[in-house]
Each structure stands twice: as structure tokens, then as C-alpha cells.
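A short worksheet on the structure shown next.
Omission of a single protein chain aside, the complex is shown with its protein chains in their original locations.
Right, chain A next:
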Amino acid sequence: MSEQPVMVKEPVRPSHEPILEVRDLVKHFPLTQGILFKKQIGAVKAVDGVSFDLFPGETLGIVGESGCGKSTVARLLVNLEEATAGQIRYKGEDITKLSGRALKAVRRNIQMVFQDPYTSLNPRMTVGDIIGEPYEIHPEVAPKGDRRKRVQDLLDVVGLNPEYINRYPHQFSGGQRQRIGIARGLALRPEIIVADEPVSALDVSVQAQVVNLMGRLQDEFDLSYMFIAHDLSIVRHISDRVGVMYLGKIVEIGGDEEIYEHPTHPYTQALLSAVPVPDPEAREHRERIILAGDVPSPANPPSGCRFRTRCWKAQERCSLEEPLLAVPPVFRGTAGPAEHESACHFAEEKQVVPGE
């Protein structure tokens, strides 16, 4: 394994202003009781104080297990859900409070690619109508006579035959459908694409095609991606930076090498130790961190650090004091790859990926 070449990727350095700044984003879903007269008895804290920046041209990967709030963050970014609190600043302007015309204008620039290509395309619309719909909603983007040509160009760009314009979604395979979904997302020439597990529903061989297509389109159209997935390998392949979420919070965020090779948060370490290793010999020597118990209910999260109920390092301090997402003091000023933000009182490096 030690001879394996490591991924070659030019890191996108945050040289300029972030295109999207998310600050203390909160989304609580109320839990109600009663049929006609609803009484709120609590809230599911799906997203509870998430902050990050997205820079032009970069890919920010978000990983975490099911139910940690990844998809809710995605839906908040494209304004499909209304934030309970916090800000999403697109080029400095808070978009969480926008409505009407201003919201429509922002939507042109932030588009989404959905998880399941089988439900995200209307089965009763032709491919031409699906990809052309953005132009009908935003007629100022393309004059009427030009739209069909644009749709065909988009089909070509995502690697589909432009002659398929009159076909219906059921005539395509899963990977082809996801390409159609991507073409729809590109139609308005957005600057940001939020991809919510865009390949999770696809066959493994097709996943790579779609991920590489997204990589190519990023260069071609100068896109910023927010790429959400639970497959760590895919996220590593496409991302410049990676954020790890647990129970509605980001627990660790940094460059992909910082997270994958030098994780300092115990949850990230546990997550990485679960990645399958293709080499059987290396597999025997590696350490698997098996977490005890289940993810606590987001309606009633633990006090202090949310991971403490399953963490092998947990001490009393963890239940009293919530660790903030910041560079841990032990690594501050070391200028090494471990110097990245990690929300743990006892952050330390631990070799989890064998052979490297």
C-alpha cells in the first residue's frame, strides 16, 4: 500500500472572498401534538449552529451518517426550507430572509442536484421540457427561439446524445437520469451547485462517471460545489475541503488531506476506520473503531459535546462544556496538517488509514 500514489489535485486556496458564508445556521422542525389544534411539544434539532465558507471554484464535501443534518443543510442553502436562525450570505447578502423577485434572482445562482434520479425527474415531461423548464421560469436567461438549442447543448455537455430531447425519463438508466438532473442544474449557469448525495442511488461503476463529469463541469463552468455524501471515498475524490457532521453540527472541517490523513476528532477517526480497505493484508493490521450505541435523538441531544455518549475519550468536561469548532490549542501554530478546526476538547491525531 505504501507505494500507492496519493491523489494529485491542485488545492483551491481561499485566495479571495468566499462566495457563500454560512453562519450559525439553525433548523428546528417542530414536533406537534393534536389534529386540529396543534401544540408544539418539542423540536427536532436537525441543524443546530452550522458555520462554514464556500469559496469560488472549490468543492466542499460534507460527510456524516444518516440523519446528521447534511440534507437539511443542502435544502436550506437552496431555500427549500426556511432557516430557524442564522445567516446564509451569498456574496455578502443574507438570503434566508429573501422572498419574491429577490429570492428568484438568487435561485438562479444556487442550484441543486438531487439524490434520487428516479424521483427528481418528472416522469410525464420530456427531457427537453425538464431541462428547458428553468428557461421558462427565468425567461430573461434565454430568448424563446434559443432555448431548444441551449437544451441540446446542455445534453451534449453532460455526455448525452442531443437527439434524446424528446424522450421521457423512464427511457434512461440511472446514470443517464442523473446527467439529466445535472443538466437541469446547469441550465441557468449558476455559480454554486449543491449536490445532495448525487451518486448514492447509482450503481458503483456509474458513480465514478457521474463524479468525474461533475469534476469536469466544475472546471468548464467555474462552479463551486457543496457536495454531500456518506461515501467517504467519493467525497475525498471530488472535494478540496471536507466537513464532517454529527447530529446537526460540524465536528471537524479542513482540507481533504487534513481530514483523511490527519483527523483529530474522534468521530472522524471512527468514521474513517470504517472505510473498506481493498488490500487484505493491510486490512488485518488496521484498527477498527467500533462505536457503542446509537446516534442520540436530535430532538433531545446530549449536553456539552454531542458525541460524548459514544466517545471513548469522554470525560466529565465533555458533558459540561461544549467544544467549539476551532483549531485545538495543542495544534495551534504547528503549521502541520493537523492544524485545522476540530470540535473536541481532547483532539489528537490517530493513525486510522493503514499503510500511509
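Operating definition for what follows: a contact is a pair of C-beta atoms (placed from the backbone, for glycine too) under 8 Å apart; a residue touches a chain by one contact, two chains touch by 3 or more; residues count from 1.
Here is the rule we use: contacts and distances are computed from a predicted model.
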Missing subunit (named according to UniProt) among the choices "Carbon-monoxide dehydrogenase large subunit", "Oligopeptide transport system permease protein", "Ribonucleoside-diphosphate reductase" or "Protein translocase subunit SecD": "Oligopeptide transport system permease protein"
Of A:Thr84, A:Gln152, A:Ser224 or A:Thr264, the residue in touch with the unshown chain: A:Gln152
Full-complex contact with the absent chain, from A:Ser51, A:Gln87, A:Thr126 or A:Ser200: A:Thr126
Selected residue (touches chain absent from view) among A:Thr84, A:Gln176, A:Thr309 or A:Ser342: A:Gln176
Sites on chain A contacted by the missing partner chain, in the whole complex: 1, 4-9, 35-36, 75, 78-80, 103-104, 107-108, 111-112, 114-116, 119-126, 128-129, 133-134, 136-138, 148, 150, 152-154, 156-168, 170-173, 175-176, 181, 184, 188, 204-205, 207-209, 211-213, 215-216, 218-221, 231-234, 236-237, 260, 272, 275-279, 353
